[in-house]
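A single protein chain has been omitted; all remaining protein chains appear in their positions.
Our next item is chain A:
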């Protein structure tokens, strides 16, 4: 087909627009990365822009090997792994009976779950409950209240419903019980959707800030997000705590903060290719249902 002047204009605009948006997304990351690896004098004198000035990994190494960072990091890894595993198990099991619409009363149970998406007790009643359950400053508080995400439950449920029923029937005629069918037939067949949901959960647990901020005030139980927030805000107000660390290591607050942010971003960047592959599927299963 012939390209008209209008087409040419449209293409130029499209590429400019998208490059501008892409740059806007990358700039903050590049700038902070550069500050994390640039030479000290360059950061202090404000010479660091998009690209690093000089190159050193000392700041990053100091940050990563510092006991508070590594402790918080490992804690977040632990919470994410345990939380994701339990969430998957609970969600995948609960979704199974919910996918059997012929069961008497099952649609009412579904309504009970969906209602909690629309209405919740709110912050203070939740806090009071956690205190009664002795979960304040207990790491389980970061996992238990969010064990089943109703959105994820709906995604798995609709996947189960799309599986051919004949598979189950033949197993049932062979005398298999419901549990066997779920764990031996349904779950192995549902691996694609389970992978998607696992990533949803893992990113949720890893990025959670609100939960630990409310329920964890013991500094020895700080998750990575809590620790990072204290570093970011301390650098903002320059309190005594980071000052002493800086003096010891002769590093600028700017450099330390940037290095901490980058070190906390790396895990997400590592899993991002997988995320991109599975997440988009998940979003579409969940949101564009007729």
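In this section, contacts are C-beta pairs under 8 Å (C-beta built on N, C-alpha and C of every residue); 3 or more make two chains touch, one makes a residue touch a chain; residues count from 1.
The working rule: contacts and distances are computed from a predicted model.
Q: Under which of the names "U32 family peptidase", "Nucleotide-binding universal stress protein, UspA family", "Sugar ABC transporter permease" or "MoxR-like ATPase" is the non-displayed chain listed in UniProt?
A: So the chain that does not appear here would be "Sugar ABC transporter permease", according to UniProt.
Q: With the full complex in mind, choose from A:11, A:161 or A:218 the residue touching the hidden chain.
A: A:11
Q: What residue numbers in chain A mark contact with the hidden partner chain?
A: Within chain A, the residues that touch the unshown chain are 1, 4, 6-7, 10-11, 13-15, 17-19, 21-22, 24-29, 31-32, 35, 43-44, 46, 49-50, 90, 93-94, 96-98, 100, 102-105, 109, 112-114, 116, 118-129, 144-145, 147-148, 165, 169, 172-173, 177-179, 182, 203, 206-210, 213-214, 225, 228-229, 231-233, 235-237, 254, 257-258, 260-261, 264-265, 268, 272, 275-276, 279-280, 283-284, 287-288, 290.
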